[in-house]
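Missing here: one protein chain of the complex. Every other protein chain is in place.
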Amino acid sequence: MIKAGIVGGAGYAGVELLRILAGHPEVELTAVTSHAETGLKVSDMFPSLRRRVALRFVPLEDDAFTRCDVVFFATPNGIAMQQAARLLAAGARVVDLAADFRIRDIAEWEKWYGMAHVAPELVAEAVYGLPEVHRGQIRAARVLANPGCYPTAVQLGFLPLLEAGIVEHGHLIADAKSGVSGAGRRAEMSSLFSEAGDNFKAYGVAGHRHLPEIRQGLSRMAGGAEIGLVFVPHLTPLIRGIHATLYARLARDIDAKALQDLFESRFSGEAFVDVLPAGSHPETRSVRASNMCRIAVHRPQGGDTVVVLSVIDNLVKGAAGQAVQNMNIMFGKEETLGVDMIPVSP
Amino acid sequence: MIKAGIVGGAGYAGVELLRILAGHPEVELTAVTSHAETGLKVSDMFPSLRRRVALRFVPLEDDAFTRCDVVFFATPNGIAMQQAARLLAAGARVVDLAADFRIRDIAEWEKWYGMAHVAPELVAEAVYGLPEVHRGQIRAARVLANPGCYPTAVQLGFLPLLEAGIVEHGHLIADAKSGVSGAGRRAEMSSLFSEAGDNFKAYGVAGHRHLPEIRQGLSRMAGGAEIGLVFVPHLTPLIRGIHATLYARLARDIDAKALQDLFESRFSGEAFVDVLPAGSHPETRSVRASNMCRIAVHRPQGGDTVVVLSVIDNLVKGAAGQAVQNMNIMFGKEETLGVDMIPVSP
Amino acid sequence: MIKAGIVGGAGYAGVELLRILAGHPEVELTAVTSHAETGLKVSDMFPSLRRRVALRFVPLEDDAFTRCDVVFFATPNGIAMQQAARLLAAGARVVDLAADFRIRDIAEWEKWYGMAHVAPELVAEAVYGLPEVHRGQIRAARVLANPGCYPTAVQLGFLPLLEAGIVEHGHLIADAKSGVSGAGRRAEMSSLFSEAGDNFKAYGVAGHRHLPEIRQGLSRMAGGAEIGLVFVPHLTPLIRGIHATLYARLARDIDAKALQDLFESRFSGEAFVDVLPAGSHPETRSVRASNMCRIAVHRPQGGDTVVVLSVIDNLVKGAAGQAVQNMNIMFGKEETLGVDMIPVSP
Partner (left out) sequence: MIKAGIVGGAGYAGVELLRILAGHPEVELTAVTSHAETGLKVSDMFPSLRRRVALRFVPLEDDAFTRCDVVFFATPNGIAMQQAARLLAAGARVVDLAADFRIRDIAEWEKWYGMAHVAPELVAEAVYGLPEVHRGQIRAARVLANPGCYPTAVQLGFLPLLEAGIVEHGHLIADAKSGVSGAGRRAEMSSLFSEAGDNFKAYGVAGHRHLPEIRQGLSRMAGGAEIGLVFVPHLTPLIRGIHATLYARLARDIDAKALQDLFESRFSGEAFVDVLPAGSHPETRSVRASNMCRIAVHRPQGGDTVVVLSVIDNLVKGAAGQAVQNMNIMFGKEETLGVDMIPVSP
């Protein structure tokens, strides 16, 4: 059994980790913190976990964490970078669901996240946890940077096009729509039911923190080429789900069948990326509460623009599920173990 | 492995059965019908089941059904009563998620359902599948009448009060609220997003088909006493979930602690009924996509009216999940096998 | 032109007042406060009011308030009682949308609202602003206590039954469901889209602040008789809307037609109460964004329990609209002036 701890178990990524790990056949949930709720039973805060999680929230200083094989950080940005070294020293491996270890360029990170980085050496060591790209390195990772939700949906969608080198690098567009849980379990006016409900809006058009993360990932796929990307995130009245609509201009001609084949062959063998038949439109509910990413590729009216549609559940493949998938890889388990939930639909 | 067939796999109860059975470790999905979709791949209709269900819809006449150990009917009312005998003769056991075998009084059934019953002898044989009441008989059932969604939530909530004989039988009130999936996967105007969304209404106040079913069940619990029940169903903009608010007048005094104990002890040992601590308000999302029923009991202002709050997921404990729970009992399996999903929240 | 001021213009009742008053042909919006937003343009906070409201938020001390003919308080409880005397002295009339002047029994008010009342003499003077009951006194009111949202829906529904004396006073039940805007524009966890969305729950079963207000009103209708009321509020995923399902036991027989006539004649001539034909089920969307209350009365299965269904928009007839209706009465205007918006449906 893998002894797992969670730092920040009271947020949405945290409670989703609890749901998944509580049902994982080879994990023993060992310790959970919540900054504000020490002492409270986890299931008093989340009645959905009654009879399934018996733990109480403890402080991060609790001894239980020193016995963990893996510690997940589902905390705000800037926490994991302070705590990781101590846990690594105690023998645990660290999976950070926040952004502390995602951006290799420390100055860039500090610009977007507005704080000084206190553990640049761990950034250098950290492995970016997109299994479909970095599976090999993930196996050996001590510090794993779990990708952001938008970056997961967007990178998986562009991946075959960039690796194959068939689209222009300079004019990519990612028009992405996220459910409200992406804003976290925080009492903010803009996330109220009466504000976010029955409403649709863009936000962060001038610049969103996931932009440098996506650009970094796309650049790697493109062999280091500089990427020109316009990224427009939107808020849509879903609880869970991301739909990324991606636009790229073809650098050379490719017929519809070859385009479809490119996607199918790139993701052949991937347990959690499902390329839909040509002409399909994936729905967010087709991946709800599951770790699946579903993708369709189109070339409307045979023009020179490729349109990729990519959907994930932002809390699963976009956060907790992918974190457990990474944990499975890191500990030599079957990659789908405990994270192969069938989507809930309707 | 239990070979299972589903008649009516294209409705909401049907697809939920598919989700549950596809993940059940001791079930082999053998055949699925859809009246309108014969030949189509199940996963073409329900992309959430891609890679999990390989079957195509077949007609009910398909040979595969004759090999089934159990056949679930997730059909409109009036289908199972026509087909059950043939399947029983072939050696299958039958679980009907519709109403054909629920009401023992054939004339009453015919009045509410507006058709002649063609298999009254099977009604006589059928077992009503509320495990918390009829577990013993369910084990041996050949024909199982799976309870309706409202009846499940309402009966479980009233159960301890009626068995203990502490409330008046003549003036029970069940004010119940259901998500829209309760109306089925049918293209009806009143179930449109733009009609049922951002809207709340009562319906069927003059009389709803679940009324006689509930009354019959409550009467049994009350030792055969006649039951006076006002049942008001409402439609609320959820996809899944039923919340029953139940009112009963105390026939004799009972203090708050004894009332709480009554509920806790009645459901002690039940895997799928969870009595919340005194003062709680169960939320439908705390049971979303799970087979759990959560219940709280109140006595507001110490008055003579007991208020019980009971929540279920109408598609799981109110339909497909309870059906699989019953199947487990019928086939001597662990009752929770394959149906112990942790609720999805948020 | 009536010069109108609003204290607390940044909450939901406040912005709805702004919407209605900005379109009112005989009102000049003169001053608006927001505790936290002094100096900000109202339409910068609420873009829906761009080009319609040119004011900036000012402090309550602003001179503009001394020029007002009427000042609306859309503040938290406990503000109006501190400020009303000063405004009255300056010649304004006061309409309080909070609870400060609703409960005549000061001790009762202090128990439920958890603070000392600082203006009991204004409570004595205040008129309870349910026009269908107190129209005569409203005309002359200097201090008007605008009813709560639940109290409006519940009182209008029980009104004909209690005035006619045909139901038992001791066992009334009000099972009420409210949209989330009823909780106010406050950044609270329980009102988040990801908490309140796709979820249904009861709350405050042990005792809700609207209970004494409703009891006081019902008692008046019943000629001062003591009222036994169980009131169970619920939260439903609507932005706007209240649906009250009311249960009363008949004290003497009355046939269905007479019951319907009783309701129709009681509300005959009322511009904002619409009694639906027998057998109807009013929907909250049929009153969305309007000042209408729609009511239907049922006697299920001819039993001894009357069921009344009553719907309002909690922000309009349950708050801002009724406040403007009251203002119209107080200032001798046509009662429907500026508040006869047609409901928005779908």
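Residue numbering begins at 1 within each chain, and the chains themselves are lettered A, B and C in the order written.
Methods note: a contact is a pair of C-beta atoms (placed from the backbone, for glycine too) under 8 Å apart; a residue touches a chain by one contact, two chains touch by 3 or more.
From a predicted model like this one, the values you see are computed outputs, not experimental measurements.
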| item | value |
| --- | --- |
| Which of A:66, A:137 or A:199 contacts the chain that the document leaves out | A:199 |
| Of C:133, C:276 or C:297, the one touching the omitted chain in the full complex | C:276 |
| Options A:29, A:145, A:222 or A:238, residue touching the unrepresented chain | A:238 |
| Chain C residues that touch the omitted chain in the full complex | 12, 15, 19, 22-23, 46-52, 181, 185, 198, 239-240, 274, 276, 280, 282-283, 285-290, 294, 315, 342-346 |
| Chain not shown, touching residues in chain B | 12, 179-181, 185, 187-189, 191-198, 237, 239 |
| Interface with the unshown chain - residue positions in chain A | 171, 173, 175, 177, 179, 194-195, 198-203, 205-207, 228, 230-232, 234, 236-241, 243, 245, 247, 249, 279, 281-285, 288, 298, 300-301, 303, 305, 307, 309, 311, 346 |
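Operating definition for what follows: only the chains that are shown with their structure count from here on.
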| item | value |
| --- | --- |
| Fitted rotation between chain A and its twin chain B in degrees, CA, nearest 5 | 180 |
| Homomeric contact chain B-chain C: same or different residue positions, threshold half | same |
| Geometric centre distance via CA averages, chain C-chain A, whole Å | 45 |
| Whole-Å separation of chain centres (CA-atom averages), chain A against chain B | 36 |
| Cα-centroid distance, chain B relative to chain C, in whole angstrom | 39 |
| Residues of chain A whose C-beta touches two or more other chains | 12, 181, 185, 198, 239 |
